[in-house]
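Here it is, the structure, as structure tokens.
Shown here: the complex without one of its protein chains, the others still in place.
As written, the chains take the letters A and B, and residue 1 is the first residue of each chain.
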Amino acid sequence: MADPVVVSGGVPLGTAAGIDASTARGKRGRRPNNYLLVGGTLVVVLALLSVLAPLLAPADPNALGSGSPLLPLGAPDHLLGTDMLGRDQLSRLLYGGRITLLAGFSAAILSAVFGVLLGMVAGFLRGPVDSVIMRVLDVLMSFPFILLAILIVAFAGPSVFHALLAIAIANVPFLARVIRGETLRVREYEFVVAATALGASRTWILLRHVLPNVLPLVLSVLFVNVGWMISQTSALSFLGLGAQPPTADWGTMLAEAQSYMALNGGVAMMPGLMILLAVVGFNLFGLGLKQILLPEDGAR
Amino acid sequence: MSDLLRVVGVKKYYPVGRPRLGRRRPLLKAVDGVDLTVRRGETLGMVGETGCGKSTLGRTALGLVEPTDGEIWFDGKNVSRLSRAQLKDHRKEVQVIFQDPMGSLDPRMTVEQLVGEGLAIHGIGDRAERHRVVADMLERMGLSPSVMGRRPAEFSGGQRQRIGIARALVLRPKFLVADEPVSSLDVSIQSQVLNLLAELKRDFDLTYLFIAHDLAVVGYISDRVAVMYLGKIVEIAPTADLYKNPLHPYTQALLSAIPKPVPGQRARAILKGDLPSPIDPPSGCRFRLRCPLAQRICAELEPPLQEKENGHLAACHFAGERIAGFQEFVK
Partner (left out) sequence: MTASDPSVLLQVEDLRVWFDTPTEVVRAVDGMNLTIRRGETVCLVGESGCGKSVTGLALMRLIDPPGRIQEGSRITFEGNDLLGLSEKQMERIRGNDIAMVFQEPMSSLNPVQTVGAQIVEAVRLHQDVSRKAARAQAEEALALVGMPSPKERMGNYPHEMSGGMRQRVVIAMAIVCRPKLLIADEPTTALDVTVQAQIMELLERLQDEFGMSLLHITHDLGVVAETADRVAVAYGGRVVEEGSAAEIYGHPQHPYTEALLRSIPVLGMTHTQHPLSVIRGMVPGGAHWPSGCRFAPRCDYSFDLCAEYPPMVDLSSGQSAACWLCESGPRSLTTLPTAGLADV
């Protein structure tokens, strides 16, 4: 009747006047958000390492022979060893990380911007605009993800920028779909009708009502997406389609590491490990963010 | 002109189901030919059950829904013919309050933004002036201006409803459509909001279209009441006349079915069957399948809405006859 009913196991528990749903979920309580904690730590650490790379790196990452080749982990002056060409791995990882993380993040933002734009417009306007946008995106989606990326890079020429652009474009349809779904949900709310009744134009409603209500979903999906983008841009670099020598990101380092895997296993594992940590970190952070921004009790 | 709103021959049909090649989709006839006038300064109540079309009619009158057929005239202007700019201006004159106080307020906006949105959209006043207007309006609603920075989730249902009313009135409309404004509220809060609406009508010189399914609530606040069934008005009369002397059998059944808080009274006139779907209304009189008075003429000829007594219109071939079990309950 009046207040929303709290449900437990499908059985109505009573009205929210007596049991505040959001309190029950600990929104104002002290329940720790582990995902946010662990993921956030990883993300922050990685970000700091990247930003402070010039200060932290003991050597020039591209300097050949700054140490003897294939030094193991823990060697003096070369904490993470050296590769076949004698380059200090720690420095390479730090500088490489900048590129990988930046590429992943930029790709995520780029695909988010276009995904939100297209998804919101399609979902809000419906009709022929919706159909056209969605069909175009469907075509894009029907290409295998990596193939599409390779096609774009092959067309434009290999570079980090093209790689991240390709990954971003390939990912737009997925994001647009999600945002479109959310827009469809939000536009059914009566406050959209209320705004129309007040005299609001459709642009006003899109920017002032739909976007702010869609944003929590975007933000939480964004960070999970960064993880995905990192792994995909690294994949392209691994294939030689991303960063070109002498610049290296974790993807190219992973490719190089293949050749001395048997000789210096510990050092060879590091790029892969870093990618893993980055992806896991951003994924967890995104999930944690989702828990805060989109509480499950439907009280959005 | 004393008629503020004129609804002329309005129909609203919705095609049902997915579009099929070569075949016409069945139509859901939410509103199927309604003529109505609302006089300046009056409160017209509209009652009916699910599927009767009262909400759709309300939204059409507001210009939120485009009618499939017919016209809406407001204060001498044909609303259906307005340009975009003119329509935007028109919106300042007709406003709406909704049933669901939670869904009709954007959860991400503050009270100040919500109530002041109308002013912002029409570029009325600068920030400081709007702030003042909003504060005044909130006070008028019995809410302290200090709550302007809060969000809807922090308020009770009754308070949210007041915020919604404040939002509607801040543009100083002439006409207000109240679409089930108290149905979602607790019983003791309903009286607060009803009294508030009555006061505001006087103070702001408003005209109301009050849509509700609760006949007691509608009767309490309305000057005239229209009863809708399956997309058409079946009876319309001044409140007292309608309740003392309902002419249409559906009105009688409705009145009889309402539980009254007087012990010992039982619903006696019980209709058979369920509310039919507006997709395929019966031929002739739509009510005939549930009507205890139905005769052959009812299937052949749809009864027009006609004046049977002074100011009292009904659409029935047997208007005035009492259905079995109906008892007068208002002396």
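By our rule, a contact is a pair of C-beta atoms (placed from the backbone, for glycine too) under 8 Å apart; a residue touches a chain by one contact, two chains touch by 3 or more.
The structure presented is a predicted model; accordingly, all values stated were derived computationally and were not measured.
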item	value
Touching the absent chain when the full complex is considered, from B:76, B:123 or B:264	B:264
Residue touching the undisplayed chain, where the options are B:96, B:217 or B:247	B:217
Touch list for subunit B against the chain that is not drawn	49-50, 156, 158, 186-192, 194-195, 198, 213-217, 219-221, 239-240, 243, 253-267, 270-271, 273-275, 327-331
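Assume only the chains that are shown with their structure count from here on.
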item	value
Computed distance of Cα centres, subunit B from subunit A, in Å	48
Subunit A partner contacts - residues on subunit B that touch it in the complex	59, 62, 64, 88-89, 91-92, 94-96, 98, 100, 102-109, 117-118, 121-122, 153, 156-157, 164, 167, 171, 184-186, 189
Footprint of subunit B on subunit A - complex, ascending	1-4, 17, 22, 189-191, 193-201, 204, 208-209, 212-213, 299-300
